[in-house]
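Complex shown without one protein chain; remaining protein chains in place.
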Amino acid sequence: MSHTLYAFMTGIGFQLALMICFCGTVLKLLLFFKRVARKDRAFLTFFSFKYAGRSLLCHLVPFISRTSRIHPEMTTATAIFHGAVLSLPLFYSAHGVLLADSGLPRLPRFPEPLSDILALAALGALLFFLGRRLFLRTVRYISTPGDHLLLFSLIALFASGLWARFQMPGFPEATLIHLMAGNLLIASIPFTRLSHIFYVLLTRGYAGSEFGGVRMAKDW
Amino acid sequence: MNEADQRIEAIHDEGLESGLAQFDEDRVKKIIKKVIEEEASPRLDAYLSSCVHCGLCSDSCHYYLSRDKDPAYSPAGKVKESLLPLLRGKKITPETLKKAAIISYTHCNLCRRCTMYCPLGVDIAYLISLVRRICYLCGVVPLYIQDTANSHSATFNQMWIKNDEWLDCLYWQEEEAREELPELTIPIEREGADVMYSVIGPEPKFRAQLIYQAAVIMEKAGINWTFPGTRGWDNSDMCMYTGDYEMMGRLKKAHFETAMRLKVDRIVMGECGHAFRSVFDTGNRYLGWKTPPIPVVHAVEFYHEILTQERITIKKKLATPVTFHDPCNIVRGRGLHEMAREVVGICCDTFIEMEPNREHNYCCGAGGGVINCGPPFKNERVLGNRVKAEQLLAAKAKGAEIVVTPCHNCHGGLEDIIHHYGIDMEIKFLSDIIYETMEI
Partner (left out) sequence: MPIAQGTSPIIWDTSSGSMSCMIPCPVDAPSERFPFWKATASRDGTRIAIPIQSSPEECQLCTWTLGEPEPTRSEPVLTIADLQPIADQDFSFLCQTDEGWTAVARNVPWEFQAEFAWNLRVSAGGNAACETQDDRRYTPMVNGNVWSESYENTYGLTLAATGPGSAAVVQTTPIAEGDLTTFLSGCFTLGTEKGPWSGRYMGAFTPVISSDGTVAAVDARITQQDYTIAVNDQCWPTTWPSVWAPVIHPQGTSVWAPVKESRGWTLACDGEVAWPGRYTQLWEPVFAPNGRRIAAVASPEFGQWTLALDGDLMKTRVDGYLRKPIFSPCGSRVGCTGMHKGKAVLLIDDHPMGDLFDKVWDPVFSQYGSHAAAKIKRGPWYTVFLDGMAIERRFIWMRNPAFTPDGMHLIICGIEKSGAHYHYTREFIALK
C-alpha cells in the first residue's frame, strides 16, 4: 500500500501537482491580463520593466528596503525560509535523485550538511512565523484559518522531510507525509496565498512602476 | 468590542446616517457586484490573494503607530474590517456599511506609505478607495466631505464660490498689490499666456493673501501668466476622495479645458497636494488622458525653477530655523522633496530635518479627504497622528520654530496637531517665505 502511494506521489501525483500548478498559474495570469486589458489600461500603460525590476530587487534583497531594516528578525527569517523553500526542492541530493529519475537533467546538489542546516533553519523560521501569528497582536488580528493551515502544511513539510532524512522511527510514514504535503503545496500555489510567488512580480512591479516611472519617487 | 470599534460605534454623522436610512441590502449587494465586476482592476484580486497577512505594513501607518499599535488601525487590519466584509460577507447590514465608511473615509489618508513597506507592494490606498467608491454609490458618505463634493457639483470649486466672487477677489487682490507694486496686474483670461495659475477654493475664500503673493512672485519673475475668469480655476477635488469619479472627471475636464481654451503652455498650481494628485494621475486617467493633457507644474517645482534661474532674488535669508514637512501627494506622488529642500535652503539660514523624511515622511493626517470629513472625526484624526506631533516636537527640540509645508491640507492637519499637542510652532507655505525674503 505505502509503496503504491509512494510511487504515486513521486510519479503521477507529482506530475499532476506540477501540472495543476502550471496550468493554474497560466490561467490566473491569463485572466489577470484579460481583465487588465478591459478594466485597467493604466496598468499596461504604466508598467515599466525597469522600475518594476528596481523595486523588486530592492525588496527582495534583504536589508535594502527600510521595511526590511526596521524588522531585522523578520527579514532574516524570511530570507532563510525563502532561500530554503526555493532551493531545497531542486538541490537537496535526495530530491535530485528523484528528479533525475523522472527524466529531468541532473542538477547540482548541495552537500548534505548544507541541506540539513538550511532545512533546520527554515523550520526555525516557520516556527518564528507561527510565533508571530500566535503572539503578535497585529499579526494575530489579520491571520485567518487559511493562514494557519498553510503554515502548518509548511511546518509539516519541513518537519517530515527532516524526519525522513534522519531516518527517525516511523520515517516511511514521514516520507509519505512529506511527499503529500509537498505535492499539495505545489498544486495549491495558484489558488492560495502562495500565489504571491508570481503575483509579486505584478503587484510589487506595478507599485515600483508607478512610484518610479510616474511619481519619480523611491518605493523602498 | 475593541476600542477602535467602540469609537466607530460612538460616531454620529448626519451624512452617514441619512444614507444608512435608505439602506437596502439587495441594492448594496448589486452595487458591490457592479463595482467589482465592472470597475475594479484585477489588481484587487491579486492584492487580496497574495497578501500573506504578515503585518509588515503595520509599522508604516501613522494611525497604527499613534494608537499604540492597535491592530484595527494597521493597513491590513483596516482592509480586513472594511473591504472584506463587503466582498465576502454573506449578510451586509447597515452596521457593516457604516463601519466600512468610517474606516475608509476617516482612518486612512490614502497616503500610500504602506505600499512602500509591504514587500509585496499591496496598494492599500487603492483597496480603501474601492471601499469609498462603494460607500459613495450607496449614498453613505460623511456630511462635510459630501457637502464639499456638492459644492464641486454646484460651482466647480470646493467652497461654494460663485463666479462673481472669484473675479471680485482677483480684482481686490490686484488693487491691494498695486499699493506695493503700482505696475502689477493680475491678468485674467489672457489667451496665449505661458502659464495658467490655478488654485484651490480656500485661497480666494480664506487665504487671499496667497493670491496676492503669487501675483507678486509672478510679476517679479517676469512670467507671462493668467488666471482663468471662469469655472475651471479651482483645481481641487473632493469627489476623487468621496468616490464620485463621474464628478471628478467633470471637474478635471473643466480645469484642463480652461487651460486649453486659454492656450497656455502649462498649468502652474498653487501649494496643494491633493489637487496635484487629482490633476496629475487620478482625474486625467479617469478621463482617458495618460498624462495631464497640459503639463502640470506644482508650485514647488515652479519656485525651484524661478529661484535657480535667478528670475527672482532673495534679499535676506530668513534667520528663524525651519523644518520641512513633506506632503505625501507631491513627495510619494511626485518626488519633489529635494527641490523643496533646495527652495527652503535658498530662502532660509537654518534647516532642520524631521525624521523620517522624504518618501518616508508620515502623512499630516489631514490628507485623503480625512480633514474634509469635518468635526465628528477631528478627534480621531488628531489622536491618530501622535507620531507627527512627536516628529514636530523633536524638530522643535533641535531649534525649529517654523514648519514649512507646501500643501493646504497639510497646513490644516498640522495646525490641529500643533494646537492639540501644544507645540509652539508656526506653519508657513513656501510662497510665504519666498515673499518674505525676496527682493521686491
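Which chain is which? They are A and B, in the order written, and residues in each are numbered from 1.
Here is the rule we use: a residue touches a chain if its C-beta (ideal position, glycine included) is under 8 Å from a C-beta of that chain, and two chains touch if they have at least 3 such contacts.
It should be emphasised that the depicted structure is a prediction, and the values quoted were computed from it without experimental measurement.
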Requested in this report: Specify the shown partners of the omitted chain in the complete complex.
Outcome: A, B
Report task. For the chain that's not shown, point to the residue among A:Thr45, A:Ser93 or A:Thr192 touching it. Result -> A:Thr45
**Report entry** Identified contact with the non-displayed chain, of B:Ser49, B:Thr93, B:Asn163 or B:Asn357
**Finding:** B:Asn163
**Report entry** Selected from B:Lys29, B:Arg261 or B:Lys317 as touching the chain missing from the view
**Finding:** B:Arg261
**Report entry** Contact set of subunit A toward the excluded chain (per top definition)
**Finding:** 41-42, 45
Requested in this report: Write the list of subunit B residues that the hidden chain touches.
Outcome: 14-15, 18, 38, 137, 139, 143-144, 146-147, 150, 153-155, 160, 162-164, 167-168, 171, 178, 182-183, 185, 187-193, 229-231, 244, 246, 249-250, 253, 256, 260-261, 263, 285, 287-290, 293-295
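In this section, only the chains that are shown with their structure count from here on.
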**Report entry** In the complex, subunit B residues that touch subunit A
**Finding:** 38-43, 45-47, 49-56, 58-60, 64, 69, 71-72, 74, 76-77, 80, 115-123, 281, 285, 290, 331-335, 356, 359-360
Query raised in the report: Can you name the residues of subunit A that touch subunit B in the complex?
Result: 31-32, 35-36, 39-40, 42-43, 45, 55, 59, 65-68, 70-71, 74, 78, 132, 136-144, 147, 192-193, 195-196, 199-200, 202-208, 211, 214-220
